[in-house]
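Below is one structure, written out as structure tokens; comments come after it.
Here the complex is missing one protein chain, while the rest keep their positions.
After this line comes subunit A, so read on.
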């Protein structure tokens, strides 16, 4: 299949390795990955901040870029951005009085999958170790991001994929379904409440004893990773695409998607994670 990658703005600019991991996984399954060069952003940042008028050109651009490209299905390693395509783009187009754009946006959204959706529902991946050769010998816990969980109804797709990776020890996160407090511009319009929410989440993550927290939204992981780094927590964050991409031959050195997810001051010096694997600021 020819699969169009929608890298999303944050992954493109801040976490290129997550995009590459997505590519590696899909190529391993024998698919061709293309990157529609006109792509920019899904418009979520503008919509969620109330700037619907400013979101319109962003929507128009996305629809144009993905209508023009030649592919079978599109994929993005982000639940919230895929949700934005389906839930927000047609709304923005209609608010701007452009019915034609709304219909085109719906068509593009209808053929765009979140990574775990594509892997499980379309490509039939149920066992990452066997089908992708994924290998990641770490204890991880999983945080389901709100939009993937509630707007896309991803269910346990991401978690199950991670659990099927060889070497992974998955530990349940208490109150997993609670928001991490990111919320886009919410995190700096209401920084105190956002931080209190992160604090709650981080407490739960620490309680699991996991080395890493994984999830499917780079922005939530950036927020959590940033707060954990500030706190000096010994836990890192990693996008699940990178866990899937990691193999025995080319293992993921745990340093990103969030570079600073690595403890700057190791909170637990007796950590059993070998430092070259847990990484360190390089």
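The definition used in the following text is that a residue touches a chain if its C-beta (ideal position, glycine included) is under 8 Å from a C-beta of that chain, and two chains touch if they have at least 3 such contacts; residues count from 1.
As a convention for this text, contacts and distances are computed from a predicted model.
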Given the choices "Gluconate 2-dehydrogenase subunit 3 family protein", "Sulphur transport domain-containing protein", "Iron-sulfur cluster-binding protein" or "Sugar ABC transporter permease", state the protein name listed in UniProt for the chain not shown.
-> "Iron-sulfur cluster-binding protein"
Residue in contact with the excluded chain [from A:47, A:76 or A:115] = A:47
On subunit A, what residues meet the omitted chain?
-> 7, 9, 11-17, 19-20, 23-24, 27-28, 32, 34-41, 43, 45-55, 57-58, 60-61, 65, 88, 91, 95, 129-135, 137, 146-147, 150-151, 166-167, 177-179, 181-198, 200, 222-223, 225-227, 229-230, 245, 247-251, 256, 258-261, 264, 274, 277, 281-282
